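Only one protein chain is missing; all other protein chains are in place.
Take a look at subunit A:
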Amino acid sequence: MEVQDQESVGRWDRLGTRDPSSRADAIENICQEVMRKVETIGPIPPVAPLSPASGSPPGNDLNDILAHVLMLSRRCPFEDVRERCSQLLRNIQDLGIRIPRPLGNGPSKFIPEKEILQISKVDSRTQSIFEDAFAALGRLDNISLVMGFHPQYLESFLRTQHYLLQMDGPLPLHYRHYIGIMAAARHQCSYLVNLHVNDFLQVGGDPKWLNGLFEAPQKLQQLGELNKILAHRPWLLTKQHIEGLLKAEEHSWSLAELIHAVVLLTHYHSLASFTFGCGITPEIHCDGGHTFRPPSLSQYCVCDIANGNGHTSEVNPDYAFLKDMCGEVEVLMERMKQLQECRDDEEASQEEMATRFEREKTESMLVVTSEDEESGPPRDISRHFEDPSYGYKDFSRRGEQVPTFRAQDYSWEDHGFSLVNRLYPNVGQMLDEKFHMVYNLTYNTMATHKDVDTSMLRRAIWNYIHCMFGIRYDDYDYGEINQLLDRSFKIYIKTIVCSPEKTTKRMYESFWRQFQHSEKVHVNLLLMEARMQAELLYALRAITRYMT
């Protein structure tokens, strides 16, 4: 069985090549393999469909393969593979075998499939990025597809992620994926957990660990505390935490390992934010991404219908609001212009500036995030971490006096970068590029308007997120945030950043109604990177304090 797994992995991998003829070979091999399998279990199907739960092992095996073929037929960047896979599925269906069909439409629940880049219709640059991603991972995940709106960023993102997971680094491969699972599970992000459970097993991870954190090595268990604090209240991180990890006899972490782990944790926390923020749907070949049941009305995914993504109801609720809200963008632009001009005339007093930050910080706490569905996370994910009740707690509300983190005293550019690059070479550079990229990314458009300088808006979003984490920029007037970000947008940001699992499609739709989906994804990228940087800053500051 083990060997077979290895073999099949190799088989899928060979599809990643850019050379059409060898790709054709590979797909042909797969077709033959699948057909052979189909024929061996040929006689069974008439019996089996009635009891899907008790499918025999070969049947399950086949189902997995079929799911994979289905994924390829939809998501492979190479057209020939897509076509051949669809054809294969049709052939199999003709033989009377149940074939899977994808659940949900498109990579995102929030964005109609037709808005997202069609894999078949992308420019050559995006195509080549997709091909690289496919070659590296054997799949093109939904996250990449959605990020495909912003190819420059996607490239930088994939390069970093690839380096973190697969290239030279102090942690063994299965540890990396397991840490990814831990981090994603903290936010109950089943999408990322499923994805990395597969990867984890593929690189030879021990399946026992997946039963829960308590089955994992002591060393990883110790990371649980750091994971928890970083995800929800990074400002509570002290050098004692770091010391506890580094000085634990035989289970202790080395500094380089710790940095690697911290980067992974923050990466996956923020990626979980993105996943929820954009409503990423499960991968087709993973659990929950496909079904073998025939389509019938009762089987529609509830969310599909609710979100207008189903086959029948194509009515986009946005249209209804468009009329009322058409002034929104103009108002925002007007405000930006005013701020730009007024800045020199009306100078707020220094005290005023200081209180504005505090007010914004406090107010951000009062933004109500949850739709009060305080149900615990589903069992299968919560087992990857401890203490599920621990969440983002608004520090000012609980009366804790947390000193404000001054960005000028510990910044990524001056301090964080040097520390990361010293202990985990190259990664500092990559993260630096990624932060720069996302911070400066602009198309100079807002909704339908062209040639707009959006730097002010971007900075407001970035600083608002850092403000929620208590990071203050002396040179920023936090009054601007109030002017530029309206309440529904603030709710969205706050939810995504602090408790992403509570994001709903309504939130996604209720902010910036006139903006395009690509712009909303852009916002999500900003949220994700700003959150990552904020978490990193706290973690790195604690490590620096430990070192001095």
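Note that a residue touches a chain if its C-beta (ideal position, glycine included) is under 8 Å from a C-beta of that chain, and two chains touch if they have at least 3 such contacts; residues count from 1.
The rule is short, and it goes like this: contacts and distances are computed from a predicted model.
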Identify the UniProt protein name of the omitted chain, choosing among "Dolichol-phosphate mannosyltransferase subunit 3", "Beta-hexosaminidase", "Mitochondrial import receptor subunit TOM9-1" or "GATOR2 complex protein WDR24". "GATOR2 complex protein WDR24"
Out of A:91, A:128, A:166 or A:510, which touches the unshown chain? A:166
Touch criterion as defined above, residue of A:86, A:128 or A:152 at the omitted chain: A:152
On subunit A, residues whose C-beta touches the chain left out of the figure: 6-7, 9-10, 13-19, 22, 25-26, 29, 135-136, 152, 166-172, 202, 250, 252, 254, 256-257, 343, 347, 349-351, 353-354, 406, 408-409, 413-415, 417-419, 422, 432, 436, 440-444, 455, 473-475, 544, 547-548
